[in-house]
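Quick one: the structure is below, questions incoming.
All protein chains but one are shown in place.
Think of it as A, B and C in the order they're written, each chain with its own count starting at 1.
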């Protein structure tokens, strides 16, 4: 898209210019100062919090990738996937199988992470090709993707027998696969194993920031322009000379790769992956995070996911058996009162106040 | 004799699966197929029907009356839900998924809190019949008859009654119907209520054969969605043949390869059908695949 | 003059309904041509066949010297066909500027994209609405925006499906002027239209479709005087 006479520097500048744009909320110095403050606060957080809270915060960050991926697929490209967990689970198992066979030395766990994401993304590419080039549309995308994840779950649940092994790794059926090493950084002397705690937290925070900014650039680029146009009116986009199926498939693969990143990280975090992470309940969760936060904006998706995860967890801690009832009610309220999502609603509200003050 | 016995066994298995698919998908077919609302609380309407039926039966009502009570209560709850929630979401089908999922969460957990984690069952009536050396549940034969009766009844209702004609007109051309003086809001409410009542009926019919727990609706939901999706938008043209084909696939795979393949086969079928026939069976049968 | 579009023996049936019954049609480069016919004559289906949204049962479509019969829609667009639909096909949630960006970014970027967008805002007189969501524009403005999107890609052939549907007489007249302007820039125009006054304003030649075949073709005056045409319209006046 960038013409040939541009120098590397102006190319960087034009990429950075894409950090802002009509596809993402938040612009101007005020927004970026707020973002920098948020990141700085997130970076300073482990200094004030205890080990569990930091590890727990890292755990929340793990899920944001899947949510942002779904945000791209659903919020931006307009295809509601009910089966992101298929890519999540596949990558989780891939990480387990690869690390159990290769071990954790020489930073091989990082290689495993990359491979797992690639496998998940590739599988999403195949499913996306199958769907979009097969002219599957609307709610049927949700049903096909849900079927895919349920097939995987049903299949994995019965792999308890000893014959189900890949190299050293036993799939271990419904009880789940465990014993894989956590992410390990090669280090002078001894490798550093990233158990949940500050080091894993910083790694994840860095990844979240990179992915978030990268997605902002992508969504405000011409690729993102076409995605939202497809969401609004796929027919017209085709009649402007774009291959709609290709764009949808690519967006789906990107969303799948993000879900896969969550899956591999989750497996490394808990050293455990189970078929139920691909089941109906798990499949519905990302949709809730994204819907409650606001699907049409990547910032809202990110913030919303963390807020909802933390909120639901504290509800479970303090609300005991009423937690699920409150969750259900929250969903209803969101849909009826703030259909754009609670975070988008709040951001719009703040933006309005801010503008009023200025004028 | 042996051959006859095997033929009957196969027919029984097919009929049993067919009945399960038809009865459990009818309510969803009305709500999803006609109104385009993806109702994830379908299973909870089924649970509602089952619980009411069981309570009514234990209170001394004869089973058929208890089942009807279950259907009516589920229908009333459905109309209430439509009024309070679904009505605001007709133009946002994806949001209705989320809203109905919320309702489903509230219903499942609410019932657990209020009524406890299980409810005593009511037992399957009618006993069994012997065919050759094997015995079969008579009640399940009744369920097969009910499935056929249900299809017939719905056909009559939607094609040969005033309500049905108006309902179809309202849902296909709401502005036109409104201009003709139809109370479209009421028609939507009634149609949704009918779908919920049919789900309640499914719960009532299967209540005597199942474990009564708050999450019991979940065992219906995948099968119902699969049937409706394979059937396509027109439930009468699509759902019955879809149920027949799926029953054949599922019963066959289960008989020859075991339950696992029955389950997986069902899901793979739905993926392939959507891929090959985007309009579902009804779209294909009508020859207007768009 | 060469023909930009040549259609031969085009046939398409849905079940028993024949929507194109062996259409032979050609359009010379630079023409300004109208397609008329009663409801159900097959006008929209003909457009869909040209655009590749339906695959024909038989026949060929030659565009700009090459056979495009088996190409997919977006590939035909890339060869230089563009279209404006009857119902405004715009991106309602996106701003006017974004609509134009999406339309042009595929072959323009940076400053040249900006210049083009400004040119099109001038052309449609939508400068003031640049950041307005397109869904908030008036009906006529939406139609113009879509025309701008359709012509901004600099097509060789522009298809218009009832471009003035729902417009006020003033807007209709303005639209006619726009089309003349575009035609003067070298874009061949083929329009489906009901409004005979508008047809008279823009078309040099007119083709009448009836039951999926070409009934007659000629100048506007010839068509109006043609007894068969009157019969077709009167005969189906109750539709």
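The rule is simple: a residue touches a chain if its C-beta (ideal position, glycine included) is under 8 Å from a C-beta of that chain, and two chains touch if they have at least 3 such contacts.
Note that contacts and distances are computed from a predicted model.
Considering only "NADH dehydrogenase subunit N", "Urea ABC transporter substrate-binding protein", "Heme exporter protein D" or "NAD(P)H-flavin reductase", the record for the omitted chain gives "Urea ABC transporter substrate-binding protein", by its UniProt protein name.
Among the displayed chains, contact with the absent chain in the complete complex occurs for A, B. One of A:51, A:111 or A:337 touches the chain omitted from the figure, and that residue is A:51.
The chain that is not drawn here is touched, among residues B:28, B:107, B:122 or B:146, by B:122.
Listed here are the subunit B residues that touch the chain not shown: 9, 12-13, 16-17, 20, 109, 112, 116-124, 126-128, 130, 133-140, 208-213, 215-216, 218-219, 251, 254-255, 258-260, 262-263.
One chain of the complex is left out; on subunit A, the residues touching it are 46, 50-56, 59, 104, 154, 157-158, 160-162, 170, 172-176, 178-179, 181-182, 185, 190-200, 270-272, 274, 276-277, 281, 313, 316-317, 320-321, 323-324.
FYI, only the chains that are shown with their structure count from here on.
Under the contact definition stated at the top, the chains bordering both subunit B and subunit C are A.
Taking A-B and A-C together, the chain pair joined by more C-beta contacts is A-B.
Remark: the per-chain Cα centre closest to the mean position of all protein Cα atoms belongs to A. Subunit B and subunit C have CA centres that are 47 Å apart.
For subunit C, the set of residues that touch two or more other chains is empty.
Shared contact sites, meaning residues of subunit A that touch two or more other chains, are absent.
Residues of subunit A touching subunit B in their complex: 74, 80, 130-131, 134-140, 142-144, 147-148, 150-151, 154-155, 158, 280, 284, 287-288, 291, 321-322, 324-325, 327-332, 334-336, 339.
Here subunit B touches subunit A in the complex through residues 38, 85, 88-89, 92-99, 101-110, 112-113, 218, 222, 225-226, 229, 260, 263-264, 267-268, 270-271, 274-276, 278, going by the rule given at the top.
Chain contact summary for the complex, subunit C toward subunit A: residues 51, 72-74, 77-78, 82-83, 85, 89-95, 97-99, 101-103, 105-106, 109-110, 149, 153.
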